[in-house]
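Read through the structure below, which is laid out as structure tokens, and then see the notes.
Removed: one protein chain of the complex. Kept in place: all other protein chains.
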Amino acid sequence: MFGKLTIEALPLYSAIAAGGAAVTVGGALLVALVLTWLKAWKYLWTDWLTSVDHKRIGIMYIVLALIMLLRGFIDALMMRAQQAMALNAGGYLPPEHFDQIFSSHGTIMIFFMAMPFMTGLINLIMPLQVGTRDVAFPWLNAVSLWLTAAGAALVMVSLVIGKFSTAGWTGYPPYSGIEHNPGVGVDYWIWAVLISGIGSTMSGINFMVTILKRRAPGMTLMRMTPFTWTALCASVLMVFTFPAITVACGLLALDRVAGMHFFTNAHGGNMMNYANLFWIWGHPEVYILVLPAFGIFSEVVATFSRKRLFGYESLAYATAAIAFLSATVWLHHFFTMGASANVNAVFGIATMIIAVPTGVKVFNWLLTMYRGRIDFHPSMMWSIGFIVTFVIGGMTGVLLAIPPADFLVHNTTFLVAHFHNMIIPGVLFGYLAGYMYWFPKAFGFELNRGWGAASFWCWLIGFYLAFMPLYLVGLKGMPRRMETYNDPTWQPYLMVAALGAVVVLCGIVSMVVQLYVSIRDRKLAADRTGDPFDGGALEWSTSSPPPPYNFAVLPTVGDREPFREAKKNGTAYRRPASYTPIRIPSNTPAAVILGGFAFVLGFAVIWHIWWLVVVSAIAMFITVIARSSDDHAEFTLSAGEVKRIEDERFRQLGGRA
Amino acid sequence: MSEHEREETETQEQRNLGFWLYLMSDAVIFALLFATYAIMIRGTDGGPTGKQLFDLNNAALETVLLLVSSTTFGFASLSARTGNRGGAIGWLAVTFLLGVGFVFLEVREFAGMIAVGAGPDRSGFLSAFFTLVGTHGVHVTMGLLWILIMSAQIVLKGLTAPVVSRLYRLGLFWHFLDIAWVGIFSIVYLPGLL
Partner (left out) sequence: MEQHGLRTYLIGFVLAVVLSVIPFWLVATHALPPRRTLLIIGIAALLQVMVHLRFFLHLNFRTTPKENMLALMFTTLMIFIMVGGSYWIMFDLHQRMMT
């Protein structure tokens, strides 16, 4: 009836595990309590959970990402604490628990923090930047969100019921196969990744069609914003490379559930093919994450240097080059698996070549800042911190691209330092810069600058303290993922690293305080014009937040910075002669219901509750058919209602119009 | 063209591009399953090989069924485009029956192999075979369900613009599956029986 699920699944075997479960359950209950106290359930359901509006979906993605950032960071703190104290000792975490923590840390940060953060920012801003009312497939957009949330929910539930994977965020067989890992941990990982991966593939399709077919009249590809360019290239990568991880995880699932032999030791399995398939996705994935961050930096640096972006065309071509090349380098993740020198050399050279277009971008950003009038808004600080720190990481990357060098440091903390040195300044600083840059657009008031700056400095200093020692101790020979060690010369480095994690914690606390202070003072920092930083792209021409239809009259574009042009010509903030009715897709529960059943399906497969698998699959099927048969899932905003909303906007603008 | 008609056309173009991109991502999945199959051909673990298991006549019959069904679907599309309800439903029914025939032959083939101990859990080679060919078969089955749903929609709503446009996307799907089958008999069955 309940498959493998029994009372033993509760984490009562360890105080720490029970604590984690208590915090998870307690946190969920607290949220439910607050919602009940605020009587906000109906509002949440009708205005948010059933929404198909890209702006709302974007915000929900970012909320998910920030919550998962907290969870993933707690994992990081626990690991740093363990390693700082575990010299010739067991520390406070037994090996199996430590293994779950490093596995969930990586899985959460990549799939449930970085991907949703990126998807959320693209969702929120890209349709505004291309001058359209919504993405091409609003309902599919909502489905992507709820599938991602279902995956995140599976990871969170693993804290309470059962255990998470101990096979790392990459899940290599044969260790992750059923013979060596018969528990539910790896299955939680597989289904969280598979379900959210489907969501990501669909988002990629949605964004591609939106950017290719829904741009405002006059907006040629070379007139798009840099962020939209990077969103397009990242979306192309999403569509074409996520299938690889679907195959990798799918085949692993077949091995585990159906006794197949894709990656088993015996019976004709080939476990090296898993690494091959996984990294065909895995390498492009990190470019999926970093390219939109580069796009954000392009916009932020230009805006806060009060200068036109330098070298727009080279940035566009560099982005496309990076995207294409990223699909040709994947073997560098397994140089040491045993391929011949020729194979290693080809992929090593390809890896180095990717650094070139990235370097082009760095020069473009520097030259944009040169002779600009810099405004040190926190987003600009994140950008400058990124440029310096990311370049260091890039250099260690070029070093790692040399196979013989990689043989010495593969899977040491040197590697761990390298990829954090790319992802934290590259991806995370970029998204935090975007978060602080576009927050006023989303909510109508600015974030507190002082606390933003504090957060930045803590993150920057904390990052260096946490990861520079890892380069050094990696060169001294320390492997990654170690729960205990016996070389006393390593410990001082690990203690500095732990200190760095604490400093980053201060950065995260600063962000939370920033949010509280900004909400408290929102009337003082209100964005009444929609253009708090004198931006040039179309999103700044709307109110903050924008109306549901984005633009009462769809813009026509003749320039790379259409809004700045309009401001210069005096054509900005013009009232149209009349308004026309606007059709808007209706809210629907179908997407969140689909996500809910996806969660149940995943949970049921993990615990071998087969009847529930069938039931939830049928339920998902029926939901999709019912929704797809609906030909008129939209309502019309009358011209009068549009006028009312627009009149309020012009009233807020005061003397501008 | 009125404003409304222009928006409708744009919406359909976007849906067609979106569906086409989905098919491209599916093509990558199939390509990687093909690659995995090729990598695992020798992984028979001393067990049954393709030469011993595959039946040329069965593969030929499946090929005929699928190819004819692609053609009859084309006839259904033509009927739909000229507003011929009866023709559309009729040719969809023929396509459906041919597709059912294909799935029946494939299930029988799989059952036969499992009965002689050559199931997907016997060896890596067989895991790859069953997954590649089986994934195609599952897609065909989904297509058959979709044909039923489209037939119902034609009966209930008639050949409206949204219905015809959905039928077009089903056509893309169905023809794509026939292309995948060309790959399957060319990479799995024919070389296996050589």
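As written, the chain order gives the labels A and B, with residue 1 at the start of each chain.
Following the convention adopted for this analysis, contacts are C-beta pairs under 8 Å (C-beta built on N, C-alpha and C of every residue); 3 or more make two chains touch, one makes a residue touch a chain.
These figures come from a predicted structure and were not determined experimentally.
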Can you tell me which of B:L78, B:V116, B:M142 or B:A161 touches the chain that was removed from the display? B:L78
For the chain left out of this view, which of A:T24, A:S314 or A:T328 touches it? A:T328
From A:M272, A:V286 or A:A619, the answer for touching the chain not displayed is A:M272
For the chain that got dropped from the picture, name the residues of chain A it touches. 212-213, 236, 240, 244, 270-273, 276-277, 280, 327-328, 330-331, 337-340, 342-343
Identify the residues of chain B touching the omitted chain, counting contacts across the whole complex. 13, 16-17, 20-21, 24, 27-28, 31-32, 34-35, 38-39, 56, 59-60, 63, 67-68, 70-71, 74-75, 77-79, 81-82, 84, 87, 172, 175-176, 178-179, 182-183, 185-187, 190-191, 193-194
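Keep this in mind: only the chains that are shown with their structure count from here on.
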Using CA atom averages as chain centres, what separation in Å is found between chain A and chain B? 34
In the complex, go through chain A and note every residue touching chain B. 136-137, 140, 201, 204-206, 208-209, 212-214, 239-244, 246-247, 251, 254-255, 258-262, 264, 266-270, 273, 277, 280, 625, 628-629, 631
Chain A touches which residues of chain B in the complex? 10, 13-15, 17-18, 21-22, 24-26, 28-29, 32-33, 36, 39-40, 42-45, 47, 120-128, 130-131, 149, 153, 157, 160, 162, 166
